[in-house]
Structures are given as C-alpha cells and as structure tokens.
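As you look at this complex, bear in mind that one protein chain is not there, while each of the others sits in place.
All chains are identified by letter, namely A, B and C, in their written order; residue positions are counted from 1 within each chain.
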Amino acid sequence: MKVGFIGLGRMGRAMSRSLLRGGHDVVVYNRTPEKAAELAEAGARVAQSIAESCEGSEAVMTMVANDEALEEVTSQLRESLPAGTVPVAMGTHGVGAIKAVAAAHAEAGQPFVAAPVLGRPEAAEEGALGIVPGGPAEAVERCLPLFEAMGKRTFRAGELPESASAIKLANNFVLGCAIEAIGEGMALVRKYDVDPQVFHEVLTEGLFAGPAYNTYGRIISAEDYDHVGFTVELALKDANLILAAADLARLPLPSANVYRDRLLTAMAEGDDQKDWAIMARVQARSGGLE
Amino acid sequence: MKVGFIGLGRMGRAMSRSLLRGGHDVVVYNRTPEKAAELAEAGARVAQSIAESCEGSEAVMTMVANDEALEEVTSQLRESLPAGTVPVAMGTHGVGAIKAVAAAHAEAGQPFVAAPVLGRPEAAEEGALGIVPGGPAEAVERCLPLFEAMGKRTFRAGELPESASAIKLANNFVLGCAIEAIGEGMALVRKYDVDPQVFHEVLTEGLFAGPAYNTYGRIISAEDYDHVGFTVELALKDANLILAAADLARLPLPSANVYRDRLLTAMAEGDDQKDWAIMARVQARSGGLE
Amino acid sequence: MKVGFIGLGRMGRAMSRSLLRGGHDVVVYNRTPEKAAELAEAGARVAQSIAESCEGSEAVMTMVANDEALEEVTSQLRESLPAGTVPVAMGTHGVGAIKAVAAAHAEAGQPFVAAPVLGRPEAAEEGALGIVPGGPAEAVERCLPLFEAMGKRTFRAGELPESASAIKLANNFVLGCAIEAIGEGMALVRKYDVDPQVFHEVLTEGLFAGPAYNTYGRIISAEDYDHVGFTVELALKDANLILAAADLARLPLPSANVYRDRLLTAMAEGDDQKDWAIMARVQARSGGLE
Partner (left out) sequence: MKVGFIGLGRMGRAMSRSLLRGGHDVVVYNRTPEKAAELAEAGARVAQSIAESCEGSEAVMTMVANDEALEEVTSQLRESLPAGTVPVAMGTHGVGAIKAVAAAHAEAGQPFVAAPVLGRPEAAEEGALGIVPGGPAEAVERCLPLFEAMGKRTFRAGELPESASAIKLANNFVLGCAIEAIGEGMALVRKYDVDPQVFHEVLTEGLFAGPAYNTYGRIISAEDYDHVGFTVELALKDANLILAAADLARLPLPSANVYRDRLLTAMAEGDDQKDWAIMARVQARSGGLE
C-alpha cells in the first residue's frame, strides 16, 4: 500500500521502517527534515510538506508528540487528503483531542482512525507493537495490512476513535498503578528487613509474572532510576490525559490520584528526567526510608 | 520427619496430605475432631490434644484462621514443645501477632518460624504452594524438607519471623491494588464504549501476563462476583492487617487506603460474602455505571 | 474615579452598583446589552464596545465567567486601553490564564491587577465583599478607592497577579475540604444513631464557628441540596482550576483529589445542578446510608 507517515521521532522512525520492511510504499514527512534522511536510505520517499505526503496515499499516519501537535497537523491534513484516504493518529492522545480531530475530519467527509500503539521503542523496531485501532470498521479494515507490518497483534477498539484512546490511556494507567503498588509494597517489606530482591521474586514468580512487574520490580528493587524508559515529566503528562479522560466521562479514578501525586512530588524534587519508577522512592521517603 | 500439624481447615488438610505424600510422619490435631478423620484415612495419626501432637515431633506446624486462634494455640504449644522442636506458623498473620508469638516462644527458649504460604487451596492440594519462611536460619533449615513436600518454591525471608509475615501481607496488598486498578481501568474504558473483554486481552497479552491479571481481569470483565475465591469480608480483614503492619512501621500506604475503602462500601452494600473483585463494581458505580 | 466595568452577570451588576453608590463614574459593557439596562437606570453609562468602556477610564474591571472569556476580552482590551489605565480581572481564574493575561498586558506596557473577590452575590449587593488584589503596588494603590466601594476588606496578595488567583482558589479549596469533612463526619455519626442536627451544633458551637460550617453544616444535616448556592458543575470547574494551579506548581493536594472525586460521582449521578454540598450524600451512600 502507499502510505504517508508524519512525525519521525524515535517511535515514528521505527514504525516507518517496519512499514518499509513490510513492502509498503512509504512517504515520510517531518517538520525538521534531518530526521527523514535515514529513512530515505531505507527506501522511503521524503515529502517536503504535509500535502505532499498525502498525494496518492491510501492512508496517512501521524505519530506526533502531543495533542497540540496533532491538532496542528490535522488542520493541514484535512485540507490535503485525497477523497477516501484514511488519516490515522497513532500517538498517545487525550480523548478530548481525538474527539475534536475526529469531528474536524468528519466535517470534511473524511473517516478517521485512532490507532495508538502499545510497546516501547524496542518493540517498534522489531515490528512487535500492539496496535489498538478505533474508528469506522471499513476504514480500520483498509489499514490492517499496515498495522500487521508494524505490530504483532491488533486489538479492535470498536467504531469510535476515542475508544482506542481510552484503551491506551487505561493501559498506561494500570501500569502506573502497578508501579505505585510495587513501590508501596517494597517500602513495607523493607521496613521489616526484607531484601527487596526477595520480594521481587515473590511477586514475579507468583501472581505477577509478565513484563510490568518484572521490569519495574527490578528497577525498584535496584533503585535504578537513571536508566530511563519513560520520564517523570512524560508520565505526568500522561497521568493528566488519563484524569482528563476520566473527568470528561465523569468518573473518579482514586488510584490515578495517588500516583499522580507521587509524580508531582518527584517533579518538585527535581527528578523530572528520571524514570517514573522513582515514584517508589517518593513512597519510601514518606515512611522515612532512604 | 515426624511433624505435628494443628489446624485442619481446607488449606491445613491439603498441606497435611502433601506432607504425607512426601513420606513424612504426620500427627494432626484439630479443635473439632471430625475434620481429622479423612486425614487418618490418608495415613496421619490423630492427636487428641495439642500436647499430643508435639510428642516426638521435630516441628509443629499451625494453620489457623486468625491472630486470636494463633495466640491461643501458642500459649498451649509453648508448654508442650519438646526441647529443640520448631513451632512453625503457616497462616496469614499480622506482624504484631507474629512478633508477640515469637517473643513468647523466645522466652521459653524455643526458636520460632513464620512460614506463610502463597497460593489458593488448589495449589495446596497439588503441593504447589510458594512458602515464605522467616526465622532463625538453623530452624528454617531443619524445616526445608517439610516445605519442599508442600510447595514448589521456598522464598527465604531472613532471620525475622515478621519479615515473612510482611512479605505475605505485601504480596496480598499488591494483588488488592491490581484488582482495584483493573476495576478503575475497566470503568474508564467502559465509559468510552469499549468491550471489557477487549481491554482484558490488551492487559493480559501485553504488560500484564501472569495469574493476577488473568484471573481478576476475567472476573471483572464478566462481572462474575458469585464464584468466590476470597470473600470481601476476609479481604477487609486482610487489608486491616496490612494497614496495621504499615502503622506499626510508620508507613503511609495510600493505595491500601483506596482499596480498603472499596471493601468497606461493598460490606455496607451487603456484599460481604461475594468475591473481593466486586471492588470493581463499587468503582463502576461511583461513575454512574451499572 | 472613572471606571469601566465589563461583564454584567449577577456578581458584575452588584459590583457595578456598589461602585455607583461609592460615587464613581461607571461605564458598563456586556456582550448581551440587555443586562446593562438596569445599570443605566442606576446611573451608569452604557458602552457599545469594549473600546468605548476604556475611553477616559482610570481602570477597567472585568468580571467574566471563565478563563476563555477573560482571554477573549483581554485581546480586545489591550488594544483599547489608554496609557496608564489599569486592567483589573475580578473573576475567579486559573493561575495559568492569569499569568498569560498578565504577560499579554506586560507586552503592551500595561500593568495588570488580578483582584478576585470573596463572597456570595448577597455580599456583593451589600458592598461587603473581600477583595484580594495582586499586581504592581502602584497599580493596586490606584484601584483602592474602587475596591473600598465594593468590599469591606482588602487583602493585599503582593506584586504578582497569580498570587491573588492562588489565594482565591486556595480559599475555595479549603471550603471544599470543609464540606467534604462535614459530610464524612456526618455520615460517621449517623451510623451511630446520632441526630445530624446535634452534630451540627457540636461543630458550630465549638471549634467551627463561622459561616462555612454554619452554612454547610445546616445544608448537610437537612440534606437541603435543592437550594443552590454553588452548583456541582461550577464546583467541579473550580476544583479543576485548583488542581491545575497545584499541577503548575508541582504540588500534590490529596484532599482536593478526595472532594473532586465526590463531585465527579455527583455529576455522574445527574446532580450537576444541585448545590455542591451534595458531596455529603455521595459520602453517605458510599457507606450504604440513604
């Protein structure tokens, strides 16, 4: 398929390469053109404008950093999309922004798909993302070959783009809660002279196998907050998107409040660029542990 | 080894059978003698008193329902234990009770091991428990053949019995947080028209593989609170033990507060005998979902 | 003094009348002109535009409903203000909006004062508001005669307009917490068969004299949520401004989380137009009380 790809950060570049490996014809665009160069080498065509990335494409994907960027790109995109081309937003966005973007495209008679992705950059490099498309069934259907090139599994969120956004945010929320719980539990056992590594094993060899507890249990038991997978700052932005989604839906999320407060304290202590697992240190300190 | 076993509830019977299967010589005792009968058939000797269960035993294990029962049994046990016999408390007890029992035995010159177990009755039947012994190394060492007969993995908590208790409580705490998080996340996606089953798949095929999210994600997405693994009432008792352990250690556990409040609401609504995953329904209702 | 006044809702009309009673020369403006009519009768001149309200005025006050309205008015105001005229924002605004508006005026070389008010419409009618000006001392000084006409007490917030905004929001926050605490305490005593009226007396004749506990204790003990002083919907908007101010400052406010969650449940239950004291009913229901 011919596909446009806008937004060439670390995730966007990896996803574009997956599309190329999958045999698709990819036209990339990035506001700062330098990042496009390495993709040209890998076989992508480089567009000079958003409009150019749309020409002849069956779908145009965006992978941009935040809601403001998405809204900006969308306003150009909706002017340039050929009839029948599907715009697909693959970043992590708030449900408010996704609804606004969907409405803007709808006004222009354009179907819109939100397809946020699950997985770290490493998974993106290997084409092993989880992909969560939400939008009109026919539009989603047409994009499936693209999703297959980028991911190992597609989870259909339903007909509403914001459903996909909600799943992505809720998944991140559950992860934030898990990190907070590990941090609280770890502080509790440390108070009773337990080696953190033993508690990590109890969790991960028992009820809590799987990547979340393995990764964050290890980070927290080793207090290894300088190898950064996801910064406190980004996690706070994410937590605010989660709480905004809950607010729009009139839903209390008390566990989100708990870990967002940890992130605020970490920010206040100057740890905005550390890994967000540092929430566990905030917890430990609240009990006088250091 | 010759071993006494006091407390023949469902867990205690299954653990006694595992000991018998492992070739150990087991003397069982239960306050109400009927429950001992089936173990006699399986090869156990039945003691008529706590004192009798101690005679000639290298270790005497207790698996009783709560701290009060443990303290009662302990006061008899310490009068009856032969020199060198190790008392082993295998139930889920508060750190305060475990410290008091350890002190009582220490006064009588008796080493004491707390060895709470991880796993449901099914795991106990299969000899597949996790066992978390804490206590003097030499005493723990002597009990290892018994633990091996009952479990598939032993996690050494260290020299303090209360360390073992803290690990068990912290493990249950992390599980409570996971259930609460699934409930909150599930309510969030339901607000955006997502099929709960899809969110369950996203969690368990992604970051949250492992029994906790599989089991409780399924229960919550199916709202199947009548098949009861662990009642709201027991979960509240447990949550109170967790918060008491944190209180003794001067440690805030905000996530425990969150899910304990859910359990209180479930109790208030008359759901004390439902599965504790019903916390998710309390959450859903707080956002007007039913 | 000659003063422009923009925004003639219930509060704005009352404040304009206070200015007129104080002998000031008031030019009023409202987007929908009908509301200006009654002020014309009271002696005000009616401007046809924001620009006209500025002509010859020493200060131009705004009392508009939300941050969006303030930002809109500001963009016109900064084009129209004569040199030396002080723009004064008297509504309840977020610190983010106030900082943005201050910056916009600063760019145009205009000093800017935020002067949010304390008190209900009744207090505004009587010229009995509390007024909390923040901004350059010289600009605040010049407005004092106007504040004196509208209020019984002026609290100087300091040189920063956002300081005034923070005080106003923090005052509302403390009130929200008080309502939540009354609600929780009332539910607790009701559980032990106490007449709510008795608890109301204990509070207000003891440690908690003063309007907040008198007013809301009465409303809550009578469950009188249909006489609306401040709606759930406005209170939620307010709570979000408070949490946004805390977020910008990197500060956890756990008590704000608690009562915001109550408001969300009240919204979800369709009570958005009830008095926000209905938080107490959400609390009571969480314990099975009705």
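Note that in this section contacts are C-beta pairs under 8 Å (C-beta built on N, C-alpha and C of every residue); 3 or more make two chains touch, one makes a residue touch a chain.
This is a predicted model, so every value here is computed, not measured.
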{"item": "Touched by the hidden chain, restricted to displayed chains", "value": "A, B, C"}
{"item": "Identified contact with the non-displayed chain, of C:L118, C:M150 or C:L236", "value": "C:L118"}
{"item": "Per the touch definition above, residue among B:A104, B:A128 or B:L264 touching the missing chain", "value": "B:L264"}
{"item": "Residue of C:E34, C:E107, C:E138 or C:D193 in touch with the missing chain, whole complex considered", "value": "C:D193"}
{"item": "Residues from subunit A at the interface with the omitted partner, ascending", "value": "254, 261, 264-265, 268-270, 286-288"}
{"item": "On subunit B, residues whose C-beta touches the chain left out of the figure", "value": "236, 240, 246-247, 250-254, 257, 260-262, 264-265, 267-268"}
{"item": "Sites on subunit C contacted by the missing partner chain, in the whole complex", "value": "95, 118-119, 130, 132, 153, 155-160, 162-163, 165-167, 169-171, 173-175, 177-178, 180-182, 184-189, 191-195, 198-199, 201-213, 242, 245-246, 249-256, 258, 261, 286-288"}
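What we mean here is this: only the chains that are shown with their structure count from here on.
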{"item": "Chain whose mean Cα position lies farthest from subunit B", "value": "C"}
{"item": "Self-contact between copies subunit B and subunit C, residue sets same or different by half", "value": "same"}
{"item": "Between subunit A and subunit B, centroid-to-centroid distance (C-alpha), Å", "value": "37"}
{"item": "Where subunit A touches two or more other chains at once, by residue number", "value": "246, 250-254, 261"}
